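Note that one protein chain of the assembly has been removed; the remaining protein chains are unaltered in position.
Right after this comes chain A.
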């Protein structure tokens, strides 16, 4: 009880313990870690009335390209600077919705278009850009892939400008695995089903899949729906047509999906693998799995982390093959037709002007297009093709030409369902897809559950 003898040790203990706790807590925090951007004064980022603001995502190479765009704009326009705030993906998704709902959103709203954008439009939170794009900025509009505008259009009006990159979903494969079993990459759904037992016999999983992330499973259904029933099956659902999910082609697609799962088409334990940790990509480049259906955005990471997988020319890729007897056009693709920038309707007139100027001059300018191509991505503009000849790495050049052709030649480029649908439908969809892949619900039950939320 004598304070003089114990206080120092207690004090040191408390300080040490506290510091340890703080340090450990900081390690794991997945909370909203907003990094102030190059010109941001305070971290939080301003809402209405604090100048032109722009929130976007962290993560290279995208982050660096976005920062360079803002820097170029701010250097050219010292009187109307744009302030940026950067967020991690999941933190951004939660924060932007809450901020816009509270009237504290940024002037420039970065997003994925589709159902999320529709919710903003219905709440009167974003500007109608149709006239501006059709008159003042017609040349900008015409330079962008037309397919990218579908996800930016709500009730016939354009509320967002497509920007950044087009990333279709691609069937990746490991050429070494096919050599091991002496087979050719699949040319049809029937080929895929035939390959499954052959790979399993050799102890190689036919397909890698990060099933816990749920949207990874969704990519399979997107292609099967399209290849079996054609693009209008999903279009009907998107437009809210009653019982759209129980279309006979939809049920057949769901059934084929479960057949592949039952035949052990996916790596054992796929429903506990996440895509965020890139474990699904690692399964492909370490030779544990032969094929993987994934977004074009995975190329960069496989090249960086996969040793000589990409640089040694072992990575193969193709558009999803047709299903025998299916109605879909084999050139169709799904994925992200672009990323989108909207302007807050709550911003001041001056801020809106600044934002428009930024979109028009800096988001798809020559320097940006070149930067995207250099980073292994295809920007959403037709002029991207001209930049491809400057790529010297033969692997990158082949890959970029493939992505460009897939995107530019697609008869229909469907937006990923979880972004195309309203948040309510998307969440129900992801839940039910997880159960479908676990074989805990039948195709019929899946259709019934999904029909219940159509149009919501």
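In the analysis below, a contact is a pair of C-beta atoms (placed from the backbone, for glycine too) under 8 Å apart; a residue touches a chain by one contact, two chains touch by 3 or more; residues count from 1.
By our rule, contacts and distances are computed from a predicted model.
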- Choose one: "Putative riboflavin import permease protein RfuD", "Carbohydrate ABC transporter membrane protein 1 (CUT1 family)", "Glutamyl-tRNA reductase" or "Aminotransferase". The correct choice is the protein name in UniProt for the chain not shown. "Carbohydrate ABC transporter membrane protein 1 (CUT1 family)"
- Among A:125, A:377 or A:415, choose the residue that contacts the chain missing from this document, as touch is defined above. A:125
- Message: Which candidate, A:68, A:263, A:279 or A:360, sits in contact with the chain we can't see?
- Response: A:279
- Touch with the omitted chain, as defined above, among A:137, A:255 or A:427: A:427
- Query: Which of these, A:211, A:328 or A:443, touches the one chain of the complex that we don't see?
  - Reply: A:211
- Which chain A residues would touch the chain omitted from the figure, given the whole complex? 17, 20-21, 24-25, 27-31, 94, 97-98, 100-101, 119-120, 122-125, 211-212, 214, 267-274, 277, 279, 282-283, 288, 422-424, 426-428, 431, 434-435, 438, 440
